[in-house]
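Reading through the structure tokens given below for one structure.
Every protein chain of the complex appears in place save one, which is left out.
Coming up: chain A.
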Amino acid sequence: MNLTLRIWRQPNADAEGQMVTYQVADVSGDMSFLEMLDILNEDLILRGEEPVAFDHDCREGICGSCGMVINGQAHGPERTTACQLHMRHFADGDVIDIEPWRAGAFPVVKDLVVDRSAFDRIIQAGGYITAPTGTAPDAHAVPVPKPDADTAFENATCIGCGACVAACPNGSAMLFTSAKINHLNVLPQGQPERESRVLNMITTMDEAGFGGCTNTGECAAACPKGIPLASIAKMNREFLRATRKAGR
């Protein structure tokens, strides 16, 4: 198939950006979206133009590096990452708009590459269980009820790609933050830091410039890993519980 691409080009963080139109020919349905961009870039390089910069690494949907807004949707029309989106979901002659994640807390670095370091700062604020190496009891010392283990796992599958933020009209990071809080707060090992975790992570999230949640639900719809919207509700409950406990 032949496609028209309109891609956000921005040389660096300080420069003005603009949409630029490109044509790509002979795209096969078995290609991933990123492989299609590879072809464009190979062409651009040989023509002496700058290739389009985009983050990517594992190309199996697990590292969370890639991310772009495709035709207005974070990661495009399928519920997966851009690297696992295949061109069979597009048709010959399509015009595809490709933009970087758009959120105040994710400044553009170049073209489709954005700075997501705010996510790391949220984790630093409490997205861990303090268990220095060598201090652990036997793994079977504390059984974890299967439903709790499953809840923890479901939330732990977050890949930190940032699609939730990009999809949210408020640029909120509530889904990302709640996923980590729910992963750790449901486990017996996570109890000692249960309150400080939620309070500190939410404070850092707010300071990073992410917006608030208005229950739009775009985040959960865009999440390639299916983190449920209910995680945000549970985080709010954890937050309330922690503030009440702190006020006592």
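Convention: contacts are C-beta pairs under 8 Å (C-beta built on N, C-alpha and C of every residue); 3 or more make two chains touch, one makes a residue touch a chain; residues count from 1.
Basically, contacts and distances are computed from a predicted model.
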item	value
Protein name, per the UniProt record, of whichever chain is missing from view ("succinate dehydrogenase", "Probable membrane transporter protein", "Heme exporter protein C" or "Phosphate-specific transport system accessory protein PhoU")	"succinate dehydrogenase"
Touching the absent chain when the full complex is considered, from A:I45, A:A91, A:A230 or A:A246	A:I45
Residue touching the undisplayed chain, where the options are A:V69, A:L187, A:A222 or A:A242	A:L187
Hidden-chain contact residue, picked from the options A:G61, A:G76, A:P100 or A:G171	A:G61
Sole contact to the chain not displayed, among A:T4, A:T130 or A:T203	A:T130
Missing-chain contacts mapped onto chain A	11-12, 28, 30-32, 34-35, 38-39, 42, 44-46, 48-51, 53, 55-65, 78, 80, 84, 86, 88, 109-110, 113, 115-117, 119-120, 123-125, 127-140, 142-146, 149, 152-153, 156-157, 159-160, 183-184, 187, 189-190
